[in-house]
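Please read the structure below before turning to the comments.
After this line comes chain A, so read on.
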Amino acid sequence: MIEIDNITKVYDGRAAVDSVSMTIESATITAIVGTSGSGKSTLLRMINRLVEPTSGEVRINGELTTDLEKNALRRRIGYAIQGHGLFPHHTVARNIGAVPQLLGWSKDKISDRINELLNLFSMPPEEFRDRYPAELSGGQQQRVGVARALASRPDLLLMDEPFGALDPIIRTRAQADLHRIQRTLGSTILLVTHDMEEAIQLGDQVAVMDQGRLVQHGTPADIITSPATRFVAEMVGGVDRPLRLLSLLPLSEIVEAGEAEGPPINDQASLRDALSVCLGSGRNTLPVERDGALIGRVTLEAIRSRAEGTHEPR
Partner candidate 1 sequence: MSRANILRVIVVCLLLTLVLQPEWFEPVFAPFSPSGAPVIYTRASLLSLSLSHLGIVALASVAAIIVAVLLAILVTRPRGQAFLPLSRTIANMGQTFPPVAVLALAVPMLGFGAGPTLVALFLYGILPIFENTMTGLSTLPPATMEAARGIGLSRRQRLLQVELPLALPLILTGIRLSVVIAIGTATIGSTVAARTLGEVIIAGLLTNNTSYVLQGGIIVGLFAILIYDVLTQLEAHFQKRLGGSRTTV
Partner candidate 2 sequence: MPNRTSSFFSRPGLLFAVLGLVALLAPFVTLAANRIVAGVGVPVWDIAAANTTIPGLAVLLAGLALGLPAALPKLRLLGATVGVAALVWLLMQGSTSLLEGAGPYARVSLGSGFWCLLAILLLLAADALSALSPGPLMRAGLLVAAIIALVLVLWSGALADLSIYREYISRHDAFFDAAQRHLGLAFGSLMVAAITGFPLGVFCHHNEGLRGSVLPVLSFLQTIPSLAMFGIMIPLLAWVSSTIPGAKELGVAGIGFLPAFLALVIYSLLPVVANTVAGLEATPPVTLDAARGMGMTRQQRLIQVQLPLGLPVMLAGLRIVLVQNIGLAVIAGLIGGGGFGTFVFQGLNQTATDLILLGALPTVTLALISAITMDILVELTRPNSVRHG
């Protein structure tokens, strides 16, 4: 568990981060969203003390970050950033092994860990270990960047716009990969992004920052259905809001008994997907299947009633 307690950073008399407090549960992804200059990166960088807070404190599993030597602290926390920041003069293997090496792991242990991570990211070690970053595609570089951040099994992984430099298609895949790996490893991730879509897709919790303050912290559904301020509402996007909400809900929640015409849809698809199929095929009801067996149907009416939960902010 990470506890951020009333943390503030003042630059030239202006608070870049203004008394922010939040708690991050272990084994979850928390996405911090905000526009540029909202203080979200500064907040992140105060956790591994790349920026020293003016006041306030951070505890990781109950331990104050200031009780540790700065570099020792950073070696315990993974750090992945936009544009990956890989060392161009080191091979993929050496890049991934950087932190374990700093921690003084044995050669064999480092090597095993590198292979394990490369396999996890679907990059066959025998093919990728000895390549240089310049010889990888953008998506591969980004994966190595994340693998490097995970190498020492850190208590916490900090990510600053990790997908910012990627093309849209690769980006979607990278997000899915991250989600899968986080579920597999049970890592605790704190991720900074300017993209609300990304935050909603990835975050178990979403924290919205505006002008140095934390304006809302809750589940993606909370953020969409009841934005705390006009700023949050704008971030969530007025017209798209119902669709965003639908994209968070799995079909399994509104499956009802009954039959319907046409090809079935999987119950793990989102309501948004189901709406799209309805509109695209001109049907009002769709059959729903799970593991190949029909389990019921979903109606356009039911989807619509779920989307009506969104209302204007206070």
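One rule holds for everything that comes next: contacts are C-beta pairs under 8 Å (C-beta built on N, C-alpha and C of every residue); 3 or more make two chains touch, one makes a residue touch a chain; residues count from 1.
On the choice of candidates, all candidates are chains of the complex that A comes from, given by their letters.
The shown structure was predicted, so the numbers you read here are calculated from the model rather than taken from an experiment.
Within this complex, the numbered candidate that touches chain A among 1 or 2 is 2. On chain A, the positions that touch candidate 2 within their shared complex are 48, 50, 70-76, 79, 81-89, 98-99, 102, 132, 134-135, 145, 148-149, 158.
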